[in-house]
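Yeah, one chain of the complex is gone here, protein chain that is, but the others are all in their spots.
Order of writing sets the chain letters: A and B. Residues in each chain are counted from 1.
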Amino acid sequence: MIDVIVSGDVIKAVTKAMVALVSEARFHFDSENMHSRAVDPANVAMVIVKVPSSSFEVYKVDEEKVIGVDVNRVFDISKSIKGGELVELKVEDDTTLRIKFGSVQYSVALIDPSAIRKEPRVPNLELPAKIVLDAGEFKKAIGAADKISDHVVFRSDETGFYIEAEGDVDHIEFHMGEAELIEFNRGEARSMFSIEYLKEFIKIAGSGDVLTIYLGNNYPVRLVFDVADGKVNVEYILAPRIEAE
Amino acid sequence: MIDVIVSGDVIKAVTKAMVALVSEARFHFDSENMHSRAVDPANVAMVIVKVPSSSFEVYKVDEEKVIGVDVNRVFDISKSIKGGELVELKVEDDTTLRIKFGSVQYSVALIDPSAIRKEPRVPNLELPAKIVLDAGEFKKAIGAADKISDHVVFRSDETGFYIEAEGDVDHIEFHMGEAELIEFNRGEARSMFSIEYLKEFIKIAGSGDVLTIYLGNNYPVRLVFDVADGKVNVEYILAPRIEAE
Partner (left out) sequence: MIDVIVSGDVIKAVTKAMVALVSEARFHFDSENMHSRAVDPANVAMVIVKVPSSSFEVYKVDEEKVIGVDVNRVFDISKSIKGGELVELKVEDDTTLRIKFGSVQYSVALIDPSAIRKEPRVPNLELPAKIVLDAGEFKKAIGAADKISDHVVFRSDETGFYIEAEGDVDHIEFHMGEAELIEFNRGEARSMFSIEYLKEFIKIAGSGDVLTIYLGNNYPVRLVFDVADGKVNVEYILAPRIEAE
């Protein structure tokens, strides 16, 4: 049996993070945390969500348990939850997730976990550059790049971190030097990515959230977001696009 | 001649209440109040709006008078009025309603009242359950139910008041016990209603407004809203839907 109580912003963040890539997912509840992992249908990106048990107000989980969740449905429900409102999640059998807040209780049918695509293995990536910045700044840069192109270059060298996009006649360059970054290892790296995916990822974050980027050379990037006041950890791994020379 | 001054929120509430069901209506001005009554074209619901003369800043009505109003049109105009702004309504002959606020004066053509569908008789209903609650809570419950079904069950017994909806695979239950209700007679009753209508009704109310529900068994429900700081009384009577066993 699962019976947990958590603030609404955690539910909002977790479901928003997952719906960026999938409509159904397996959620694991074990003694240490709730976690989920999924790959989008095109196999271009992976999402890994973790909520430690300490982020819950109440966390009662009898035994390790996996449930299959229609994340679109719960995301939809989460829109009527206020950020600071407490929400009870309850699974008594394998068929129903009860979501209770205020005077309202939803009963959402669970999905047989075996009917959901198997979780991917997390790849082992060697990524030379580590860049830590305010997620709101990243969000602005991606939003701006999206207006002129469908892909961006992430670039890091000793002068700082760059996001660049080329339009038909225009160019946009976002640059943060070491002084403006929260943390920076001056690693050299450069890869190109699809804005289509990045646009979805940034929906979960805002100004004040911290984003850690691990960047390589023509290699997947890891984007690690701390959201909901640090109660939720969301990692996206995104495959690069090949830069035409 | 009619010459009255009233705050904008009254105009907004009255027109919003009427447009939920009809596009034209007769308005009666007599010595005690302004009132209107109408049934929707499908004969499923009735609206009864009353504004006592004491809700007006100025209420000059020479003799009992009935005017035919294009409520869609006045509702549209009311959107550019601020809630606290004073509005003058003036009918000097039977052809024109003048609506004046700030520096703007609208002249709206009246409709011959005899060309508008005759007002219905208010049915005499014996309804065992009386439930008084915050209209904002009711609004949230209907909004939530609307996401999964097109009808809801209202249910009352000694344990409190329930609103329930069944989706294809999901279920939602809203429950307020006696302690959470403003007033409750513990009456037993149960009826099913179309959300399509309820959605329109709740547009007039918000958190802080008081809603009184009179509920019977497979019988019409009376929803009585006190809105615009109690200056406007809006009652909806809605026919039940037959529950398939």
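As a working rule, a residue touches a chain if its C-beta (ideal position, glycine included) is under 8 Å from a C-beta of that chain, and two chains touch if they have at least 3 such contacts.
Here the structure is a predicted model, which is why all the values come from computation and not from measurement.
Asks: One chain isn't shown here. Among B:Asn43, B:Ser103 or B:Asn124, which residue touches it?
Replies: Considering all chains, including the one not shown, the answer is B:Ser103.
Asks: Among A:His28, A:Lys50, A:Lys140 or A:Lys199, which residue is in touch with the absent chain?
Replies: Of all options in A:His28, A:Lys50, A:Lys140 or A:Lys199, contact with the hidden chain holds for A:Lys140.
Asks: By the contact criterion defined above, which parts of subunit A meet the unshown chain? Give residue numbers in ascending order.
Replies: On the side of subunit A, residues 137, 140-141, 143-144, 147, 169-176, 180 touch the unshown chain.
Asks: Hey, which subunit B residues sit against the chain that's not shown?
Replies: The list for subunit B reads 73, 76-77, 80, 102-109.
Here is the rule we use: only the chains that are shown with their structure count from here on.
Asks: Let me have the rounded angstrom distance from the C-alpha centre of subunit A over to the C-alpha centre of subunit B, please.
Replies: Here the centre of subunit B sits 44 Å away from the centre of subunit A.
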